[in-house]
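Each chain you see keeps its place in the complex, though not every chain is here.
Letters A and B name the chains as they come in the text, with residue numbers starting at 1 for each one.
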Amino acid sequence: MTAGITLKDRFGYMVWMRHFELACLEGVPSREIHGELHTAVGQEAISAGMVGYLTKEDAMCSTHRNHMHAIAKGVDMRSMMAEIFERSTGLCGGFGGHMHLFDPALKFSATGIVGAGVPVALGHAYATRLKGNNAIAVAVVGDGAVNTGAFHEAMNMAGALKLPMVVLVENNEWAISVPFSAASATETIAERAPSWGAHGVRVDGLNVEEVAAAFGDAVQRARAGGGPSIIEAMCYRFRGHFEGDADMYRAKEEKERRRAADPLEITKAKLIERGLATEGELAEVERSVAAALAEMLAAVRNDPFPDPSQARRYVFAE
Amino acid sequence: MARNLNLSQCISEALHLEMERDPSVVVIGEDVGMQGGVFGATRGLQKKFGSTRVVDTPISESAITGMGVGLALEGYRPILEIMFVDFIGVCLDQVYNAIAKNHYMSGGRVRMPIVIKTAGGCIGSGAQHSQCLWGLFAHLPGLKVVAPSNPYDAKGLMASAVESDDPVVFIEHKGLLLKRAEDFTFGSDVPSDRYTVPIGEAKVLRSGNDLTLVTLSGTVAPAMKAAEIVEAAGIGVEVIDLRSVVPLDMKTVAESVAKTGRILVVDEDYLSFGLSAEIVTRLIEAGVNLKSVKRLAVPDVPIPGALSLEEVVVPNAGSIQAAIEEMMGKQ
C-alpha cells in the first residue's frame, strides 16, 4: 500500500510540513499572529504517511494542531498561511484563524475543541452511506482527545453502524502538561478499539512508511465496508504546546533525548542508506522548499488585512 | 374546520412534506424512527423514507449534533432531535461552538442548515425535565430560535426551519404536542398541503388599546384566556405571539406598545438575563414611551417536582390575569 508515493516523495512532504511550521513561527514574535499558535514540529511522519490515500470525496476533521493534516489533505498552503497570518486572502477570509481552517471543496475542517472533530467525521462517514459512494471520513486527534465523551459517542456509533471512519491518533504522550500514561486507563489507545467495534493498531509515528502502511490498510478496510479503525501513531511534540508555553512540565533530558529522534533525519538516513537519494539531493530539497515558503510568506505579508466593516457579516446566511 | 389531528402530527406532516420535497433532509435522534418520536412528531417518517434517512441513535447527543455538522458539510439538511431541551447541556458545545459558528468562522464558505428539534416547557417531572431555555440559545450568536404556540404555526414554522440555510433551534412545547387541533382557539386550521410561516414575524393574536402582552409557546393560550377575562373589566389587552426569539420581531412589539404604553412580557423561561429584559431594553432603545412595564416568568428558581410548588413558579392564566390587573391598578 504505497499509493504510488515513494519514500522520497513522503520526505518531500515532510520537508514542506516542517518548513511551513517554521514559517508560521515567524509570525509570533512579530505579533502578526496574535492568538495561540500550535505547531506539530516533530510529528511530520504521521501527516506525510496519510498522503496519497484520500480523494477529494473523502473528508478530514482535524484539531488545534492542524497545519500538517491540511497539507496532507491537499489544502492550498498559500491560503492556509494567509489565514494563519490573519489576512483577507486567507482560507476563511481571516474570520477563522489558525484553529479554524475550513476547505469545503476538500472536505477539510478543524476545531479548537478537543474531541469535537470526531463526531463531525462521523457525520461525513454517514453521508457516504446516504450517498452510497465509497468515500470515507478521517478524524485526526491527539492522545488527549481519546478521553473525551465526544470521542466515545462518535466511535460507538461508527462501530454500531459499521461506518467508513478512520481515526488517526497522534499520541505524542502529552496533553499539554498531562502525560498520556496518567490520563488513560489503558496502556495503549489501540487496545481500546474493539470496545468500539473498531480495528486498532499502534505504529511508530516517526516511521513514515509504517504510518503509511497502517493508514493505507485502514482506508482500504473502510472503503471495503470493514468499518472503523483507530491508528495510534507514537510521536513527540518537539515544541511547547503552543508558542509561548514555558514547557517546564517536560524534563529537559526527555526533551533533548526525544528531539534527537527527528523523523526528517530518520527518513533522510533511510533514503541515503537505500541509495534512493544522495545527501546533496535531499539538502537541495530542503533548500528549495525553504526558499519557496520564504517567498510565500513574503507574498502573504503583502496581502491586505480583513476589512473591519465586514466583521458583522456571516453570522447568518445572506 | 380543524382537521382531527394533534400538534405533533402537524409537525410530522411538515417533516413528511420537507423530506419528500428535498432528498437532502435527514432526521437523526433518539426514538425518532421506529417509535416516531416520544410525542409522535416524527411518526411514519422511517416507514416512508427508510432507516437510512430517519436514524434511531444511541443516547449520544454529542455524536448526534456533531454528526449534524458533518452532514451539513456534505450538503445535507439534518434535523437533529434532542428529546427534551433540558438535555442540551450534554452537547451544547457542538451547538454553539460548531453549528452556530462554522458559517462565520469559515468566512461564509460553509453553511449549517440544521434544525435542532426539541421539546421544552413544563408538564411535571421537575427541574431536569421542565425547562424552556430559549433565552440561553438566544444569547449565543448564530442560532435562530423558534417556539410555536399552535398547530398552524408549528407546521409552517417547521417548513421554514428546514428550508432555512441557518441553524434553527425549534422548541416544541411538551404541553401542546399532544393537544388536538380543534382544542386550540387559534391556529387550529391546518392545511394538509405544504405552506411556510416566515421565521421572525410575530403575530398579533388579539388587539387591545390598554396593554401589550408579549409571549410565546405554551403561555400564549393562558395569555389569551386572561385577556378575555379582563376584557369584562374593560381592559383591552393586545396579545402578541412572538413565534421566534431570534430573530425578535421588535417592529410588531414596538408598534403595539407605542399604542398601549404598557408592556407585559410573559415568559415560561427563567426571568433574569433572558427574553423579557431584552424586549424591554429594545423598547427603551427604540424610544418607545413606557407607562408601565412588567415581567412574568419563572422567578429564577428550578422547576420543583410537586404540583403545589410548580403552580406558583410557572406562569398560568391566573397569574397572568393578576399581572395585568396589577399593571392596570385594578386589584
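To be clear about the criterion, contacts are C-beta pairs under 8 Å (C-beta built on N, C-alpha and C of every residue); 3 or more make two chains touch, one makes a residue touch a chain.
What you see is a predicted model, and the numbers here were worked out from it, not measured in a lab.
The displayed labels stand for chain types whose copy numbers in the whole complex of this file are A x2, B x2.
As a working rule, only the chains that are shown with their structure count from here on.
As a whole-number value, the distance joining the C-alpha centres of chain A and chain B reads 41 Å.
Residues of chain B touching chain A in their complex: 26, 52-53, 55, 57-58, 60-76, 78, 90, 93-94, 97-98, 102-111, 141-142, 144, 164-166.
By the touch criterion given at the top, residues 59, 61, 90, 92-97, 100, 102, 104, 107, 109, 111-113, 116, 118-127, 129-131, 137, 149-150, 153-154, 156-157, 160, 313-318 of chain A touch chain B in their complex.
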